[in-house]
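Report on the structure given below.
For this view, one protein chain was removed and the others were kept in their places.
Chain nomenclature is as follows: A and B, assigned in order of appearance, with residue numbering initiated at 1 for each chain independently.
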Amino acid sequence: MATPQSLLDVGTEYQYGFRDEIEYVYKAEKGLSRRVVEMISHMKGEPDWMREFRLRALEIFLKKPMPTWGNTKLLSEIHFDDIYYYIKPAEKQGRSWEEVPEQIKNTFEKLGIPEAERKFLAGVSAQYESEVVYHSIREDLERQGVIFMDMDSGLREHPDLVRRWFGKVVPPADNKFAALNSAVWSGGSFIYVPPGVHVEIPLQAYFRINAENMGQFERTLIIADEGSRVHYIEGCTAPIYSTDSLHSAVVELIALKGAHIRYTTVQNWSKNVYNLVTKRAVAYEDATVEWVDGNLGSKLTMKYPSVYMVGKGARGDILSVAFAGPGQHQDAGAKVIHAAPYTTSTVVSKSISKGGGRTTYRGLVQVDEGAVGVKCNVRCDALLLDEFSRSDTYPTMNVKEDDVRIEHEATVSKVGEEQLFYLMSRGLSEQEATTMIINGFFEPFAKELPLEYAVELNRLIALEMEGSVG
Amino acid sequence: MGNTLMTASPAGLERIKTISHHLGEPDWASALRREAWQRFMETPMPSRTHEHWRRTDISHLRLEDIVPTVPTRTPAPPDWLEETIRVGARRVAGTLAFVDGALAYSHVTDSLRKQGVIFTDWAQAVHSHPDIVRRAMEQLDYDPADEKFTAMARAYATGGTVLLVPAGVRLTLPLQTFFTATNATAVFPHTLVILEEGSRVTLLDGLLSPDLPTRAFGSGVADLILGEGAELTYVLFQQWGRGMEYFHHQRAVLGRDSHLTTITVALGASLSKATIESVLCSPGAVSDMLGVVFGDDNQHFDHHTVQLHTVGNTTSDLLFKVALDGQAYSAYSGLIRIEPGAQKANAYQRNENLVLSRQAHAETLPNLEIEANDVRCTHGATVAPMDTEQMFYLMSRGLAPRDANRLIVEGFLQPVLDRISAKSLREMVSAKVDEKIASGRF
Partner (left out) sequence: MSLPLLEIRNLHVAVDGKEILKGVNLTINRGEIHALMGRNGSGKSTLAAALMGHPRYEVTKGEVFFEGRNLLEMEVDERARAGIFLAFQYPVAIPGVSVANFLRSALKSLRGEEMSAREFRNALKEEFRALRMPDNFASRYVNEGFSGGEKKRLEIVQMGLIKPKLAILDETDSGLDIDGVRIVSENVNRIAGEDTGVLLITHYQRILRYIRPHFVHVMVDGRIIRSGDESLAHELEQRGYDWLLQASGVEEKTLQEVG
């Protein structure tokens, strides 16, 4: 049965580690240079301004030092010269699955994407290596003026809209990996929702890395015009290789007055993928942005979804969940910047470390001068399942205004002995009881997912917990 | 900044010799000073990019140009200090007072002496108890982040307290030390407290002065060593005058089943940066760490606390309360660190900020690093304005807004001050806190 199991896997029994033997249409040489960047831009037939943007970003990338925080050891092991920055898998993009090359289609079949599309999605985008190979959107949405396409098509077909917002929320100089993405970006989603239009059913993008030493640099831009609503889900997997791959995306969200964007990520890269992603949203007056961010896979994730609340009454909600197994470090968190009065935010972070895995919550709450009436609540809970694992919590609260209420609470603990006893006294084995407690721990995340994903999440946690007790 | 050795004036080293000579220190003591000085000179100035120094700008400081004052022989305590000493005198077992690094006043009760308690100044202790002081000093570690400043403090230390409580001696009356600056532009207080097995004492370390006419600098260290089952209450009371830029590193090492209560009260100085560290390295150790900060005008406070659990079955509990008025700035950063294998460690940490003015600025960074799983660690932080419901309630009972305000701030800070169990000290500290609250706009 092909439920969209694809999206979630928590570890040891990684089901999506298979790889395809593919003849690529084009594969750039390894390594990063001006030539490679110019070639990407040329192959895509981009306007001059974008080529210039890329080249400027490349210079910034080369100049900027690596971050001196986070997991500096793992970061130092990235070999930028040993990565393919651009691989084109197919000649053209399919509008139906029949148009997608057989082998690639089979991959997505195995991952359950077409079935999920039939069941509960309003639009699907499937990216393989550097390019989106399949794309669809329900006709009724298209008729209402909703734009959902890959970023490259977006640049071609909606140049003004793209030029107005592209790189404005996350400028290339923001950080080294944002600069890298800006130089070599390819694929990703472009979404525009017209004023007042509510897209009630989720749009989904699926990202697959197949090649060894691949770098995937998708770029997503979502603009929700005044009073509109949209829910976007992304998922990702990759094969298991002995060498590492790099995924470094940039996601920019713009929620105009009264708009509502929800962005859900179920990150399940194989454990040889570096996942270094910059995700940031701007929320204007009375707009709401929700990040629902689940990190289960990858070797090292460094990702801190942010909401800049720049209009009065804006709201930011961030729910971040992380699971770190052996060899994994999930350095995740959230940033909320209150730059306008009466803005509110909540951050909930839940993490589990197991088998020597390490989870880190890194967060920022900032209240700028003049942002009166701000409310913010941050709650972090970490579970440590054994004595070899580690959990860190590094929140920063920077408050430059007096009429605000900021609360932060965090706990780190093991699975409660009393809870275990209670469940076992009703006949559950220790493993079943532990799994149940962990499912409960992740419940706030699971309940934000479409049902099919949530069921799968629970199943995978059970799988992960097998043999972890006693 | 990088090549300190090149630009260094040997004035510091010369001055160390003079001080050592002046105090008639034994060779080992001056050797320790020189060693510390060497370390001070070799350690680069901390960079602003270092996490520990991100929130306090020290780029204007030229530490190599600062030289300590040679303590003069017999200074008299200024009148205001005599008054402070006199008020509490009857209910304390001993008092030391230092002016510009020289001992200006000393009183110890006979009973204290009879019980074998050593409570004296450094200059005296290196002669009278060389073994104890030397052994303790040679064991001390330097925290890398504060190394520049702690090494400097140890090289230039003039004045400061040595307290040793013998095994089993449990003092009911507290001890107090005052350290003040009048003419000196640089002060280097150093406190060493050693509690032997099963002993108990309360010590208040007061660092205080009126507002200073010129800019002054201070770097102090306090080393607290608790033997098995020892109980120490240590109150650090900082009320330097404006003009002072003061750096402080306090480090406590807790023995088996020992219980430390530290109460940090920070009211004064233009700039004050302090690290308060407890190392729980024996089972059964308990560290209660409390703090009160009240800032106004454009005072700058930067407090860093460390609850380091290196073994299991240890407990730490921290509460730091910060009230800010005017354009004051406070950074609080705290680290709970549970090392691998330290099972059944419990650690709590809470930072509360009361922001009283729109221009005040509070930052809080409560950090956890946990590498053992059978633990319970919780931290919390809040930033909030004056509670309007409380204001309303008090005013409905007839209080003027100004008084209601003052009362709420006092009420916010008082729970921490109440933890000073010695009545005389509690009253003295509370009075000074209230005085500062009242002297403001309230």
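Quick note on the criterion: contacts are C-beta pairs under 8 Å (C-beta built on N, C-alpha and C of every residue); 3 or more make two chains touch, one makes a residue touch a chain.
All values derive from a computational prediction rather than experimental measurement.
Every visible chain touched by the undisplayed chain in the complete complex is listed here: A. Screening A:E226, A:E430 or A:E448 against the full complex identifies A:E430 as the residue touching the chain left out. Contact residues of subunit A toward the unshown chain are 416-419, 421-430, 432-433, 436-437, 439-444.
Convention: only the chains that are shown with their structure count from here on.
With each centre defined as the average position of its C-alpha atoms, the distance from subunit A to subunit B rounds to 45 Å. By the touch criterion given at the top, residues 49, 51, 340-341, 343, 353, 355-358, 360-385 of subunit B touch subunit A in their complex. Across the complex, subunit B is touched by residues 68-69, 367, 369, 382, 384-414 of subunit A.
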